[in-house]
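The other protein chains are all here in position, but one chain of the complex has been omitted.
Labels run A, B and C following the written order; every chain starts at residue 1.
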Amino acid sequence: MSSTFGELFRITTFGESHGGGVGVVVDGLPSGVPVDLAAVQLELDRRRPGQSAITTQRQEADRVEILSGVFEGVSLGSPIAMLVRNTDQRSKDYDTLKDVFRPGHADYAYFEKYGLRDHRGGGRSSGRETVGRVAAGALAKGALATVGVHIVGGTVRVAGVAAKERDWAQVELNPVRCPDADAARLMQTAIERARDARDSVGGVVEVVARGVPAGWGDPTMDKLDARLGAAMLSIPATKGVEIGSGFAMAELHGSETNDVFDGERYASNHAGGISGGISNGNEVVVRVAVRPATSIGKMQSMARKDGGTEMIAIEGRHDPCICPRVVPVAEAMMAIALMDAWLRQRALRGREK
Amino acid sequence: MSSTFGELFRITTFGESHGGGVGVVVDGLPSGVPVDLAAVQLELDRRRPGQSAITTQRQEADRVEILSGVFEGVSLGSPIAMLVRNTDQRSKDYDTLKDVFRPGHADYAYFEKYGLRDHRGGGRSSGRETVGRVAAGALAKGALATVGVHIVGGTVRVAGVAAKERDWAQVELNPVRCPDADAARLMQTAIERARDARDSVGGVVEVVARGVPAGWGDPTMDKLDARLGAAMLSIPATKGVEIGSGFAMAELHGSETNDVFDGERYASNHAGGISGGISNGNEVVVRVAVRPATSIGKMQSMARKDGGTEMIAIEGRHDPCICPRVVPVAEAMMAIALMDAWLRQRALRGREK
Amino acid sequence: MSSTFGELFRITTFGESHGGGVGVVVDGLPSGVPVDLAAVQLELDRRRPGQSAITTQRQEADRVEILSGVFEGVSLGSPIAMLVRNTDQRSKDYDTLKDVFRPGHADYAYFEKYGLRDHRGGGRSSGRETVGRVAAGALAKGALATVGVHIVGGTVRVAGVAAKERDWAQVELNPVRCPDADAARLMQTAIERARDARDSVGGVVEVVARGVPAGWGDPTMDKLDARLGAAMLSIPATKGVEIGSGFAMAELHGSETNDVFDGERYASNHAGGISGGISNGNEVVVRVAVRPATSIGKMQSMARKDGGTEMIAIEGRHDPCICPRVVPVAEAMMAIALMDAWLRQRALRGREK
Partner (left out) sequence: MSSTFGELFRITTFGESHGGGVGVVVDGLPSGVPVDLAAVQLELDRRRPGQSAITTQRQEADRVEILSGVFEGVSLGSPIAMLVRNTDQRSKDYDTLKDVFRPGHADYAYFEKYGLRDHRGGGRSSGRETVGRVAAGALAKGALATVGVHIVGGTVRVAGVAAKERDWAQVELNPVRCPDADAARLMQTAIERARDARDSVGGVVEVVARGVPAGWGDPTMDKLDARLGAAMLSIPATKGVEIGSGFAMAELHGSETNDVFDGERYASNHAGGISGGISNGNEVVVRVAVRPATSIGKMQSMARKDGGTEMIAIEGRHDPCICPRVVPVAEAMMAIALMDAWLRQRALRGREK
């Protein structure tokens, strides 16, 4: 029921793909933090549709307005509401889908949950809901930067092609947002092939936080792993998350995966920077499994509301691979989860960092 | 900071590996639900140490006492507190570890977080904290059973050996808790080999919920994926979680992973029973990556609190593979997360299921 | 830190008296509930400044826009964001107050909390924040009406004049919003006298909920008394709250205050409709103490930020008595708290009411 993430640093998103607009209320940003509207807009531009040949061609300018909580360039400590108006809504694309449940989509589950649905789009399950997350994440990133915490992210796997390098400077130089220029080309080809076949492909997005001091997180229910896991799996189209070596650790021995520490440096990072749920001073590394977009142009069998099935091709403009647009969202959610953990640790210890 | 999981069905665990005892307060179990002390004890027996040759030989009877909230065999609707006393505490095993940070353990992170630690054990990061979860999970399982929801689980991968079958009736017949009798033998051999080498191995645990109706969960922050992800990643030693086909979906196309639905049945279950964050009527399937136990008997380099490093072998009685004991904990956490989602859906729709 | 009230029915307000606007995100309104924009506007009109000679002459049209969560006149079950733009901001009225702390106001406390403040108004302590509450309350009222719960309210005491009648039909017929026409005239005179003396007067507002079934609320921390108490004391300028006979019960005996019940009717209502924290089927009756408005035109001694004091008269347009404008806010907060209790009880019992 809840559209809220976080406790001390708390975001609440609102808005559907169709309606007046989408946005977010950010509560818990301490007072006196510089808030840069341009930085927020920049992150939204990384998320918006129509940014490249391999994203949906739906065009939305996604200009953000800050409604409250900021005065003379700094946060007031009060809630910061941000609004992005909806503009390019081609609802008629959805007309043929009014009486069917699309496979892979939330249509049926949504209908069973609410007893009704706005057939003009994905409602709250739509990727458009992430606009608010990205705007909020930009504020969290800005605040974290003041204590030396920086987040990077990129697409590290698409359709069987894996990035071998982690050259984060490459990410904004290719449309896949891959930190490996060579792999990026192969990924792009795979995505274009899927697009041309009216299909979609899945992938993996990696996000990394540098500069996180030891001591953030919690040893039990609010393990940093758990908070980051919830943050990532709350992003549309994600179906898995792993920290550090993750599932690969299932094949290894403790003598291999115990990261040796000499009091200053770690010899490895199988734990992904989190030990017993608490940051250990190493880089925090999280990977997210992104499923192929459920909206595809191929003919598919769909259940009709009134019984029976029907073969339909979903018209409209789709993302053949969501990974490039998931990258800024995953970075945002990581920033939000870390921001919350930081404030908790301040509450616990009463000091800056 | 929080030791609480869930909102409407809410558990709060307490207790360290050393101290008066461990337990849980369960708030939000509706009134009138049958509460079976024997069922709670049975789940605890599945979790307890010393149950087989491939678990730690630490012996704790782990007898549970229900302190409140139950009268004449049914829940009163008030919080149910359950307590298990600590008994077999061999604190001296930890004496040599007082001034070092064990690799892989939370020791250093914990110390940075709290400024102190109880060196006699893992504190709240200890697996012993899960006693309370399992006891609470038994209540959730009992309540879910009244609406036809049943949870099963098992070890499906250890040290490179994968279960091919999902014969859940096998699970309690082998010490690995594997739903594939043939794979179980190979896994057991791998675990014994690690144990004899004073090492440990990782694995994967799968939990499945049957009978979950469509409509549980939420489309945004409290996606059922996110809640289950947080539930699983809050279990000690877990480093990854996936729903349905999870990371494998990263290699596939939308035309393959869109589960075709004819209004009654799904032709596949790549989504793991959750679409857009909401249960879709299919089986809910979750897998958890379990790292090799960090406590191993091999000599390891450890950072000293006062600087420098030291080679030490951790004495004591360890689990060579935690998977068999993670199974009941993962089942419990799934039950708790589903219970919460069920009550939320009742709040939203005002009907039984 | 939090701008959120409620758990299942949850409102988050945003906005300062100066800035882009004020509003609210309402999360947890079940799907399919009729949402009437005109009804929301009507409640806002009852709250807005400039509505009569005894409220502030600041003029704001306060037109509300629903940004999300409503489709074809009913709620979608997703968050409903509502926005009211700020218009008539005469910031220069505040220029002389930039470097002083006004007595009675939150200026000093606010400055110590945040380290800075927007001197152009009361920030989040401003009564303007209540716009979002009233809009959210209108939705709650609408939903409660579908199960026969109706809320009324009025000013029952001002400057020593007490209402003897509870003729709720009178409330909108006099500017004091008093349910006793005779008392209303006396109250109006007292308010005008205070206004002419550049002063302000306090009072008491009463809100009553009819049709609340027995069983809403909780026996311990979330007693309905406690939730309603928090709801009322979160309204600006309130300094007390009582349920039923409240403080008067401190003078009475148990044999007088135990409301005799014959299984259908209560002979009295000292408990204000709540027994042991749970609604008992009687009318829920709450009274709120409203302090005299802190903004007065009289000369007052104010502490200077840089030390010393100064005599200053606060220019601008003030409310000589806030009670008439607190009435719709108190009704709204009662509706919000009851809505939350209703949904909790549905979660607990799984039935409509």
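As a convention for this text, a residue touches a chain if its C-beta (ideal position, glycine included) is under 8 Å from a C-beta of that chain, and two chains touch if they have at least 3 such contacts.
The model shown is predicted, which means the values in this text are computed figures rather than measured ones.
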- [ ] Determine which one of C:56, C:188 or C:294 touches the chain that has been left out.
- [x] C:294
Open item on the list: Just to verify: which one of A:2, A:31, A:269 or A:309 makes contact with the chain not shown?
Closed with: A:31
Open item on the list: One chain is left out of this view; which of B:113, B:133, B:157 or B:325 touches it in the full complex?
Closed with: B:113
TODO: Write the list of subunit A residues that the hidden chain touches.
DONE: 7-8, 30-31, 77-78, 219, 343-344, 346-353
TODO: Against the chain that's been left off, what residues of subunit C make contact? List them.
DONE: 1-5, 7, 13, 101-110, 112-115, 122-125, 129, 157-160, 194, 199-204, 213-223, 225-234, 236, 238-247, 249-263, 270-272, 274-281, 289-296, 298, 300-304, 307-309, 344-345, 347-349
- [ ] Identify the residues of subunit B touching the omitted chain, counting contacts across the whole complex.
- [x] 1-4, 8, 10, 12-16, 19-23, 25, 27-28, 31-32, 65-71, 74, 76-81, 83, 113-118, 123-124
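The definition used in the following text is that only the chains that are shown with their structure count from here on.
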Open item on the list: Need the CA-centroid distance for the pair subunit B / subunit C, whole Å please.
Closed with: 45
Task: Chain centre separation (subunit A, subunit B; CA means) in Å - done: 26
Task: Per-residue overlap in subunit B, given as positions that touch at least 2 other chains - done: 7, 219, 344, 347-349
